[in-house]
Every structure is written in C-alpha cells, then in structure tokens.
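Quick one: structure below, then a few questions.
Every protein chain except one is present and positioned as in the full complex.
Chains here go by letter, A and B, matching the order in which they are written, and residues are numbered from 1 within each.
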Amino acid sequence: MTLEISPRRRVINFVMLSLSGVCTVLVIAVLFFILGYLFVHGARSLNWNFFTKLPKPAGETGGGMANAIVGSGKVLLLATVVGVPVGFLAGVYLAEYSGKTFAFVIRYVVDLLNGVPSIVIGIVGYALVVRPMHHYSTLAGGIALGIMMIPIAVRTTEEFLRAVPNSMREGAMALGATKAQTVFTVVVPAAASGLMSGMMLNLARVAGETAPLLFTALGNMFWSKGWLAPIATLPVMIYNYAIAPDEDLHQQAWAAGFVLLLLILVVNVTARMIIARGPASSRR
Amino acid sequence: MASTTHIADVLRRRNNRSFFERLAGGDEIAYSITLIAAVAILAIVALIVLELWTHSTPTVKTFGFGFLTSSAWDPNSGKFGALPFIYGTCLTSFLALLIAVPLGVAASVFLAEMAPPKLSDVLTFLIELLAAVPSVIYGLIGIFILVPAIRDYLVQPLKAVFGFLPIFQGDFYGLSFLSAGIVLSIMVVPFIISVSREVLLAVPTELREAALALGATKWEATWQIVLPAASTGIIGSAFLALARALGETMAVTMVVGNTPKITASLLSPGYSIAAVIANEFAEASGDLYVSSLIFLGLVLFGLTIVINALARILILTTTRRGMK
Partner (left out) sequence: MLVATQGQPVLNPAASLPAQAPAPKTQPASKLIARNINFHYGSFQALHDISLEIPTHRITAFIGPSGCGKSTFLRTMNRMNETLRNTHVDGELLLDGENLLTLDVTDVRRRVGMVFQKSNPFAKTIFDNVAYGLRVNGIRKKSIIDEAVERSLTHAALWSEVKDKLQKPASALSGGQQQRLCIARALAVEPEVLLLDEPCSALDPIATLKIEELLFQLKEMTTIVIVTHNMQQAARLADRTGFFLLGRLIELDDTRRIFQNPGKKETEDYVTGRFG
C-alpha cells in the first residue's frame, strides 16, 4: 500500500498556499497604492505657498496652510507636555516600584484608556476644558491628544525599563545609590534610546488624530494667538477641505495629506529602526 | 595620600542622614511622584466615565432606555433616538470584518507559515506601517479614489449577480454602508495580520512537524492543526479589529453618507455613532441635543470596552498556552 499524496490534495495545497500569498500581496499593494497615489497627487499639488500662506477665504483660490502646520506643532507640543510625563512616570512606577495587584489594576485601566475611541476623547476634552472656559482652544486640543498619548507612553516606558538588566540596578545600589538614584540615573539612561523612539512613535500616532480635535481645537482660518484661542491643525484641515465642494480645496487636502503622511512615516521608520538596533534587542 | 582618607570622610559625614534629609534626597519623593502619576491615570479614566455619565443624564431622564431603540433623529423637533447610529456602526463594522478577517488571516498564514523569516519580517514591517496611516488620510483616499472605484467597477457586477438580494437593491450614489465597510476593512486588516501572525508563531513547531511527518501537506497541516490551535487568538485579533472599527470616526464620517436611516441595502447611505458625534457635536444647540450625542459617546465607550476586554482575554490565553 502506498501513501502517496493524491493529485487532488496536491492541487488544494498549491492553490490554498498561493491564495494566502496573494492576500499578503494584496494588502501590501494597498499600502503602496495609498503611498503612491498620495505622493504623486500630493506632491503635484504642493507648492511653496502651502508652507508660507494662510488659507484664502471661501471662493478664492490659492493660499496655504502655514497656520495649520504651526498649529499642529503647538497642539502636539502641548500634548507631549501633558501626556508624556504622566505616562512616563506611571511606567516607571509599574516597572520599578509596584506590587502585583495594584499594577494589574493600573495596566488594565491603561489598556482600557488605550481602547477609548478617539471621538469620545474629543467629547471629554470638550466637557473638561471647552465647556468650563466657554471657548474652543489650543489648550483643549492639546489636553485631548495628551490623554491619548498616556497609554502608549506607559507601556513603552514599562517595557523598555524592564529590558534593562537587573545587574545594572544591583551595581548602582551596591555603590550606595538610593532606589530613586538607581532608577533615574542608571536605569532610565540605559533605556534612553528606546524610550525616545517609543515617544516619537507615540507622537506620530496622535499627530494624525482628527476626531479629538474637531470640537476642542476646532479650527481657524488665521494665525492663532496664545494657547486659549481656536487653532487650525493639519488633520482637521484635511477633513474640512476634503468634504468641501471645491476642487481647489481638494488639491490642498491632498497636499496636506502628503505632508502629514510623509512626516508620520519618516518618524515611524526611523524610530522602529532605532528600536530594532538598540541595546534592548542586542541584549539577547 | 591625604585625599585618600578625604573621600571616605566626606562620604561618612554625608551618610549620617536623618529621615528628612533622605526625603530631601529624593527617594520617598520619587516614589510618591510615580505613584501619583499612576493614580492620575485611574483618575483620568474615572473622570472620563463620570463626565460622559453626568452629561448624558438629561437624555437618560427624558427618553430612558427607549433612546437606544428609537429610530427618530430630528433635532429640530427635539426627538432623539440612537438606533440608526447603532445600526450603522454595527453594520459597517461587520462588513469590515467580513472582508478583513479572511484576508488578514490568509496573509498571516503566509507570513507565519510560509514566507522565509526575513521576508516575513520585512512584509510585517510594511503592513504595520499601514496601521500608522491616520484615519483622515484613509477618508481622503476613500472619498476620492475608493468610492468612485466602487461605483464604477464593483456595484454593477454585484447588482448583476446578487441584485435579487435586498442588500444590493436600490440606487447607489457612492457614499454608503458598503463604502464605509470597505474603507474600514482596509484600516483594520493590519491589526488582524500582526496579531494573528504573533499567535500563529506562538503555536509550537512540534505540532506542525508531527502533522507533516504523518504525511499531511503543508496546507493540511496549517488548516487542520495549526489554525485550530491558534483559533482563540485569531478570534481575539478579530475582536480587536472590531473594537477599532466600532470607534473609528473620520474615515467613516467621510464615506458613509451621514443619513440616519435603517435599511437592509448596503448601497444606501447611512450613519454611525462616531460619525454623528463628529458631524453634529460642534453645532449642537440645546442641552438635550448635546446630551444625546454624549450619551451616544457613552454607548460607544461601553461597546468598545467590552469588545477590547474580550479580545485581550482571547489573545492572552492562546499566546500563553503556546509559549509554555
């Protein structure tokens, strides 16, 4: 008796395996299609005015998004100031100080926060900042995005601190360093490159968020003064221009999409490479 | 040498510190600060729930739970019902999973079981980049590329073949449940692939080898042995994707059509919870209107929390089991 694999089984094997390869190619193709289209179309619509001019009033053509570029920068700066310290310190707590039960609770809640839909974060920003202060503001947008940064900041910090070998902690304590000195002058610096990359990824993630800004930062056709006025941001501009019935605005939306995606992808690729080559992975 | 004793002396003097001096030195302070940060996160989440709850009380008081089952949405006459939005959110997410799960699982099988590790890593890296693309960009692509493409190339054949089904009846103008489902499927597929691949990689190699040694083809080993062993985790990845799809705002808002309607036809424009909040919140006037939108936010929040928790439990059980 021979147990040869029948031709039918061979064919099924071949077809199914090829199919899985085709699916992979399909997904990758979508990525390249999006990139390709945005690059071609966006780059074509891009010009110097985009970076230097304010938006033109409705009906007029031309103008740029200088205010939105600066606006995104301001909102992200504020988000970093709000989200990173809290996330980082809580991550330090989880990695270096916490016991079992309380850490479990914190981790669970952090996961929960990470799963909150971005539009709901927008509502919270509105309820916490906009409503009490009676106007939309950069501050509200920054706080909303800052809350969104917390979960990833916590997880990144905990992960990279845990990757620091315990022998370094012992080495520091054996020299008479206190726990705090050990953590902040030995462990954190040893994890610095990973932490920085993680925070960059985190920032890149919220840089494209639109929903939390719709009714916190709102938008602005002009320069926004200070931190308490509504402010334009790139993602919200893309949204507003894309749904406007105006071909010229569509072109600008493509240009803005191109700039935004380029920034995000560059940060992503750089940070991931640093992490891949960093001490955390070469440690073995 | 004189300085040799010097250092030991200096240190000895410094080390005769009282509790308060050590406090100033930072140990207890550092601990407290990190603890406060951790507790602050608990407080923030509690605050989110509290804010959503208190601001949605007017709606709860006025409509009770009838709000969830009513399909009337007429802000001008003060009628608010959540059903069209819940329906739209669930329908578009379901469509997205219908497309993304088979595609994603197949791709993860290729990446975990067939592709050489180097190639698999590179492709996974690219696919994870797909997850970094912001949702508003998917919306942009959706409006200007996908919707016209669906109209020109997909709807006619679908109607020709499946036109007798109620889900493919009626006119198609572009913005629709179908469009939203397709855009969402592209957005969630990277999550399914990257989690499923991890889960598949956690399945012990001996299982595969045992099947292959018994004369199974590669596909049979994968389909009959590996996939069942990883099934819980893969279902978990689908739940994770579902949670994403449910909460997804911008891309859906841009292609779903923004019409509060409950119809069987996928070709009809619709609405979703996130989209109605995004569209109407800033302009909503009157407590009841705002409160209804916030209550919708609370519903969305609850929905995603439950789904996320389920996903996490499922993924954890398989990867743990596989790794031991």
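Note that contacts are C-beta pairs under 8 Å (C-beta built on N, C-alpha and C of every residue); 3 or more make two chains touch, one makes a residue touch a chain.
All values reported here derive from a predicted model rather than from experimental measurement.
The undisplayed chain touches these shown chains across the complete complex, A, B.
Only one of A:177, A:196, A:221 or A:274 touches the chain withheld from this view, namely A:177.
Within the complete assembly, residues 165, 167-178, 181, 185-186, 189-190, 192, 279 of subunit A touch the chain that is not shown.
Although one chain is not displayed, subunit B still touches it through residues 1, 3-4, 6-8, 10-11, 14-17, 22.
Assume only the chains that are shown with their structure count from here on.
Subunit A and subunit B have Cα centroids separated by 15 Å. For subunit A in complex with subunit B, the residues that touch the partner chain are 3, 5, 9-10, 12-13, 16-17, 19-21, 23-24, 26-28, 30-31, 34, 37-38, 85-90, 92-94, 96-98, 102, 105-106, 109-113, 115-124, 126-128, 147, 150, 154, 176, 178-181, 183-184, 204-205, 207-211, 214-215, 218, 235, 238-239, 242-243, 250, 253-254, 257, 260-261, 264-265, 268-269, 272. Of all residues in subunit B, those touching subunit A in their complex are 11, 15, 22, 25-27, 29-31, 33-38, 40-42, 44-45, 47-48, 51-52, 55, 102-104, 106-107, 109-111, 113-115, 123, 125-127, 129-130, 132-141, 143-145, 186, 189-190, 193, 215, 217-220, 223, 243, 246-250, 253-254, 274, 277-278, 281-282, 293-294, 297, 300-301, 304-305, 308-309, 312.
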